[in-house]
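Note that this complex is displayed minus one protein chain, with the remaining chains in position.
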Amino acid sequence: MQSSGEKVVLNDGEVLRVEKLEVRFYTYAGVVHAVSNVSFYVREGETIALVGETGCGKTITTRAITKLIESPGRIESGIALFRRRNGQIVDLLKLDDEEIRKIRGDEIAYVFQDPSAALDPLYTVGYHFIETVKAHRNNVSKKNIIYLAIKLLREVAIPSPEVRVKNYPHELSGGMRQRSVIAISLSNMPKLLIADEPTTNLDVTIQAQILELLQELQKRYGMSMILITHNLGVVAETANRVYVMYAGKIVEEGNCETIFYNSAHPYTQLLLKAVPNPLKKIEKLESIPGTVPSLINPPPGCRFHPRCPFAMDICRKEEPPKIKLDDNHYVFCWLYTKR
Amino acid sequence: MNIVYRALRILIKIYTDIRDRITPGWSQKNSSRIREWELMAYAFSKSKIGVLGGFMVFITVVLAIIGPIISWEPYWIYKTITDPKLMYLPPCLPPWCSGRPILGTDEWGRDIVAMSLYGFRISFVISIVVVFFGSVIGIVLGLVSGYKGGVVDEIIMRLTDIFMAFPSLILAIAFAAVLPSRIRGFLGENIWFRNILSTIFGLRPQEYPQLAALLSVWIAMVVVWWPGYTRIIRGTVLSVREHPFIEAAKLCGLSTWRILVKHILPNVLSPVIVMITFDMATATLFAASLSFLGLGPQEPVPELGYMISKAGRYFPERSLHVVAYLGLVLLFIALGWNLLGDALRDVLDPRTRRALEFREEKV
Amino acid sequence: MGLAHYLARRVITFIPTLIGVLLITYIVAYAIPADPVRAWVGEKLLNREALEMVRKKYKFDAPWYEQFAFFVQQLLTGQLEDPIRYRNVFSEIFFRFGITVELALISFLFLVAIGIPLGIVAAMKKDSPVDFFVRIFALIGSSLPSFVLYYFLILILFVYYRTTSLAGIPLPSQTCTDFISSLPNQIPVLGYIVSAIGSVPMFGAAMCGEGGVVVETFRRLYLPALALALLSGGFIARIVRNSILDVMGSEFILYAKARGLSKLKIWGHALKNAMIPIVTVLGLNFGGLLSGAVIAENVFNIPGIGKYMYDAITRLNFPVIIASTFLVALIYLVVNFVVDIIYAVIDPRIRY
Partner (left out) sequence: MSETLLRVENLKKYFRVRGSFTKKVRAVDDVSFEIFRGTTLGVVGESGCGKSTLGRTILRLIDPTSGRIIFDGRDVTKVKGKALREYWRNAQMVFQDPHTSLNPRMTIASILLEPIKSYRIYVEDEEKFLVEQLEMVGLGKEHLYRYPHELSGGQKQRVAILRAIIVKPKFVVLDEPTSALDVSVQAQILELLKNLQKIYNLTYMFISHDIAVVKYMSDAIAVMYLGKIVEIGDADTVFFNPLHPYTKYLLSAIPIPDPKMARDRKKVIIQGEPPSPINPPPGCRFHPRCPFAMDICRKEEPPKIEVEKNHIVACMLYAKK
């Protein structure tokens, strides 16, 4: 599966390291190069953000980690080293179905975008807890799980959790459903929480509540978190490090402040200028011309070149290399190569 | 490139040429639409089930049109009256017994293949008329009911509820049983109508009591047919109505009628076309069932269901070949439409076309 | 109480439907034919006085609304009389309905046994030969003229192999029937229910311990039941397959996988959710079976409600037509109602 010679290792303090991930979808319409050559890592207790616009591959990247990609999608290559609770380091992509199942929901948990669709409408909230715990620890009694559920629901600030465990999903409001999903995801105390646009469908005041909640829970349980979002405001508020994705590739990575104040990639720069900051006086929003390319026939060379104001000849032909600008600050762009 | 696709492309080309001649520049303005048709044609040609179904339907329609003309035996001559030995002759191939009908004869000594050619026409005419009227009534009521809402919707929906509470076959039997006496009188007086009807069915005008029975089968079936369409259309209209493009059309100052015709109808048409195709099969079998039960035309009209029910009395000793052959004919007609409908459901789904479009770009 | 409220509301919406059903039956039976009385009495009774008497009896001399009111009153009080056989229509109908219930139940068992497993397998192995087979099975099932299938099944299983009979219907012994019809007098409320269930011959026999009758009934009815099930089994399997695939594509299944649930559990979620459309189709199908498989009952010579209605219609026996269509429509509504209850049990969202 892996072709490159160098050995990938998980450094101290890292929970997850993904190297050269490649995911393709073999559709009727053609092969979609959804994720190409994506590498990133997550340290213990930190929040990284994957930022990008619709269809840039951020969701697929995180789903590929626990092999949640289904036909016609296929993980072509890559390594995903993960440090388990017992200290053992495994390559998630090489595990078989049963082994990866044991990690999902137990050590790596997910929160998805649409809270109203994530819960089975025919079962109570409490039942979801029971299932999730029982899937990994069969010896825990139902009664104890319900106690745990009530405790977790209280922690995610759901009023009268004793009543809510017996409720069906449709009896909860959108905000409460998302809190319940978070609580359910936490029921096995995961090491890594993957939050895929957890607040996109929610109102701003609820969004603020959920973001604060996630940060608080992360501190309390020492979890690591991968936050997927297209909202730069959310990134600025919560992330430690940021990976900017465009058309299935990472274009820039860096600390949160580096990305916001010293961004290097033209895409990141333009993206930041396209978002209005309400606290600043803005005369004119910058906009990125053109549209996101189809990933069936991605443009050769740098995938951003058709929309890039600084595109050079080489950008059209060769893929840009990964260039280190600073500690923790890398960019994939020809503008920064020394010649 | 395959033959079916090429043939369909030629048909599209002919159509666009005609439109171009009427209004110059039509094909240029509608290039997107033509492209969509070509993609549909391509998707269809790729579906084995669809091509087979289309072929069967094509044969059905051709036989329905020319059947009574090419049929080599008049249906109104009872041969067994003069020669009782001709009754239920078994199938026999020429080298062994030349001069005899290959697939055998029916009760009256008539060649069952020749008779089935009349049958093609009758069952096709019945099903197409029933599906046409049923769908038109259903579409109009469904559109009005779904778009208007309120009291109108409530009344129309209760009405469909009532009709759907009856088992459709029973209701149709009831109508088919009580109607003929009235229609017979009507046909007896209106000779021109009788003549038109007999030409359509490929029968003789003398058969007007039987025509009355056929007409009452029509009416009975239309009565039970429309509610299904109304339900489906209303449901689709309800979802289409919520789309903002309807509100945008209102803001453009369009009248309710124009919104219904220009904006809602085209968007509910795909499921209707699929349903109509499937219903051609259902209606064919339904009409055959009614006449099987003796509620359709009687002697000497060679209606498929009726002929099978007659042969059923001697089944299986003497009439196995008749039941088998005529049953296969009905199966052929219905299966053709069903296969076609099954393929059309995929072809008319915009997702299939989108997918094909991407692929075309690649090639 | 959400559920009771919901069900009460459903019952109320049935009332206008029922009134409409009455009106339409009335129109079919009385308004369209030129002279129903002549039609009943037939050509043999040309006695004017007798005709007038019958006419008076059924209020044909009164305006239509009085006729209608009279007809509804007769229907609802169960007094309608068969003008050909001079018997109470309802007792006749109940007897035949019991037989139709037997046929419907056995056929429904076949249908479920064929349709659901096939559908599940087709969904599990999407685009496999099994899936293709289900598609073809469904298409052929809905393209086959039912009576032709019946003839050939009879040819094979009756004419060639004699595995069944086409005459009569096994009934419980007279003492058993008497016992069951005496039940309402012995036990107050429950007795009526038990007696009603027992009026289906097969159940009645089972209650009296006459197992032989039950076995006989199966032997007599399995062929038409199987035939009916073959016609729509493929269709049901398709529905099962499609609704399972729909659910399998939904977000909560993905979330269930992300929570690390086992394959078995995930299929449990998928099946329970897929049940909702399946119950609708099965309910409609069962309703259709209960209202009498007219053609099957005619071909297989089963004296059920479908055949009774068909005979009545062809002989223009209007009181019978009216009573039986009314009953059948009522059954349809009851089946709908039961489907609603099943919904409410499966799906907590419906209760509100």
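So that you can tell them apart, the chains are marked A, B and C in the order they are listed, and the count of residues begins at 1 in each.
Quick note on the criterion: a residue touches a chain if its C-beta (ideal position, glycine included) is under 8 Å from a C-beta of that chain, and two chains touch if they have at least 3 such contacts.
Predicted model, so just to flag it, every value in this text is computed and none were measured.
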Taking the complete complex into account, tell me which visible chains touch the one left out.
A, B
Which one, A:11, A:71, A:86 or A:205, makes contact with the chain that was left out?
A:205
Only one of A:165, A:256 or A:315 touches the unshown chain, namely A:256
Hidden partner chain, residues of chain A it touches:
53-54, 157, 173, 175-176, 203-209, 211-212, 230-237, 256-257, 260-261, 270-280, 282, 284-289, 291-292
Hidden partner interface residues of chain B, rising order
28-33, 36, 243-245, 247-254, 263, 266-267, 350, 354
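Simple rule for what comes next: only the chains that are shown with their structure count from here on.
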If you average the CA atoms of chain B and of chain C, how many Å lie between those two points?
28
For chain A versus chain C, what separation do you get between their C-alpha means, in angstrom?
54
Need the CA-centroid distance for the pair chain A / chain B, whole Å please.
54
Counting only residues that touch at least 2 other chains, which ones in chain C make the list?
none
Among the residues of chain B, which ones contact at least 2 other chains?
none
Contact residues on chain C for chain B in the complex?
16-18, 20-21, 24, 28-29, 32-34, 135, 139-140, 142-148, 151-152, 154-155, 159, 288, 291-292, 294-295, 298-299, 306, 309-310, 313-314, 316, 321, 325, 328-329, 332-333
Using the touch definition from the top, list the residues of chain A that touch chain C in their complex.
66, 68, 101-106, 109-110, 112, 114, 117-123, 128, 131-132, 135-136, 168, 170, 181, 184-185
Help me check something: in the complex, which residues belonging to chain C touch chain A?
250-252, 254-262, 265, 269, 272-273, 346-349, 352
